[in-house]
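Heads up, one of the protein chains got dropped from this complex, but the rest are sitting where they should.
So, chain A:
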Amino acid sequence: MINVEHLTKSFGKNEVLRDISTTVDRGEVVAVIGPSGSGKSTFLRCLNLLETPTSGRIVVDGVDLTDRRTNITQFRQRIGMVFQHFHLFPHMTVMENLIFAPTRVKGMSRDEAHAKGLQLLERVGLKHKADDYPSKLSGGQKQRVAIARSLAMDPDVMLFDEPTSALDPEMVKEVLAVIRDLGSSGMTMLIVTHEMKFAREAADTIYFLDGGKLLERSSPADFFAQPQTERAARFLEQVL
């Protein structure tokens, strides 16, 4: 479903991603791990062109996102993204956050969007918070709303950029549960995370990045039992 071909990205002289090529299948759950500064987040942000690749191609469902003729604004509606710091719209209530893009961008009716919003809030366990402002929510609740907001656009792919890194430890679980549930429902997902236990349990594939290179790409069982590279072995030693 997603084809990445020879992706590189430089900020000035600093080469952040070096020649990354990979394929993600429909329904596949990928956990992207690696030491900080390895380019994980940049890799993810290239997939919906929040960062413009320096070279290489990204093809999603046969559409080349790096082609200048592609209407990227429209295509982003099919790629949901969840950020480390949630980025809920603070001047809107939870429900308004959820229905803004569907009604204003997709032209969905308010009633329909509202009904769908309630459904999604129920799914993330926050139906009772629909009319609250984000400032009233805990970090975990905010992140669950942010996930619901992305899902409201009916995306084909979900990107998670360190979704639990800004959360207090006791809130990590509730968010991971939502993401796990989403994965088992067949959503195609890429998750940048430091939660090794979660990666091992929930992912179909582990990507290990270091120094801007995709060093390893294997099943969690293989990766955690026998990392192929010395760098990955050292990394696992430090985090496990």
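By definition in this document, contacts are C-beta pairs under 8 Å (C-beta built on N, C-alpha and C of every residue); 3 or more make two chains touch, one makes a residue touch a chain; residues count from 1.
Throughout what follows, contacts and distances are computed from a predicted model.
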* The complex's invisible chain, by UniProt name, from "Circadian clock protein KaiC", "Molybdopterin synthase sulfur carrier subunit", "ABC transporter permease subunit" or "CoA transferase" -> "ABC transporter permease subunit"
* Absent-chain contact - pick from A:Arg104, A:His128 or A:Arg234 -> A:Arg104
* **Missing-chain contacts mapped onto chain A** => 48, 50, 68, 73-81, 83, 85, 87-93, 100-101, 104-105, 133-135, 146, 149-150, 153
